[in-house]
Structure formats: structure tokens, C-alpha cells
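There's a structure below that I have some questions on.
The complex is shown incomplete by one protein chain, all other protein chains being positioned as in the whole.
Our next item is chain A:
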Amino acid sequence: MSFEIDVQAFEGTDPVYDIASEVFAAMIDGEPGFVRPWEGAPPAPVDELFAWVDVTGPMNGRVLLSTETTTAVEVTRALLGLAPDEPVVHADIVDALGEVANVVGGNVKSLGPDHSVLTLPEVTKERPTTEGGLLHTLSLDWRGRLLVLSLWMLP
């Protein structure tokens, strides 16, 4: 069975956007209002990082977060409550971006049927395979920086 979420059931709102807003407000910014849908065509990203979790079982899908490394550094700084001039180590950037994908993925999984399993997050500089087809994509503006959340079917 493919990864199916009945978006119509949410009365026109985007449940993925609602989840992302909540994650950023609670964990990253400490208050709501700093993340919104990207207006217009998003710019072509450079030096990207990709973080994802898979949902397997009655439904099989991938929740993928992509952003530029410079944005991942700022997300990490915010998550750890670091000052602007404090150094950020690569292991923490990987950890932080993976956790954001993990929390978003866990909440997306909760929208689907029971008995599914969430994998541990993975983070790479190379785009992971997304052969099964795109289900949903959402470009987010976080403090003027682009993050893209997408849901994919797994073959």
C-alpha cells in the first residue's frame, strides 16, 4: 500500500505546514511566527543537505527535508541555543537536521494508519532516491531562508 494521507480531511489546511509550524515554534524559535510558506518561485539551492525518515508498514513513504548547509547551521544554532559567534560542529548539524526530519516525520506518520514503523533519520549531502513519486511538497520561508519538506512514495 502506498503512503496515503487524506489532505481533504483537514478542511483545506496543509497538515504538513501545521506540523512544521509547530515544530519550529516549539523547538527552534521558542515562539510562533517565524516560518511561513515561501512566496513565489523558490531559488535554486546550493550546497544542500538532505535529511529524511521513512515510514514503513501498511504505508511506505519518505519524509524528506532539504536545505542549504548554511541554513542547517542556523537551525542547529537555534536548536542548541548557541550565540551567533559560537562555532557549530558538523556532527551537531547532521544530528539537528536529522532530528527536525524525525519529529516532522513522526507527526506525519501519526496522520496515517496504525502499525507503521518510523526509521531512524539519515542525513546526506547527496539527494536520496525518490523513485516512488512525489506526494506533496512544501517550500518554507524560515527567517528568509528556504527549507523544503516533501513526502514521497517508496517503490
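Keep in mind that, in the parts below, contacts are C-beta pairs under 8 Å (C-beta built on N, C-alpha and C of every residue); 3 or more make two chains touch, one makes a residue touch a chain; residues count from 1.
Keep this in mind: contacts and distances are computed from a predicted model.
Between the names "histidine kinase", "Permease prefix domain 1-containing protein", "Response regulator" or "Na(+) H(+) antiporter subunit F", the one given in UniProt for the chain missing from this structure view is "Response regulator". Touch with the chain that is not drawn comes from one residue among A:14, A:48, A:68 or A:95, which is A:95. Seen across the whole complex, the unshown chain contacts chain A at 22-23, 25-27, 76, 79-81, 91-92, 95-96, 98-99, 102-103, 105-107, 109-110, 114-115, 118, 120.
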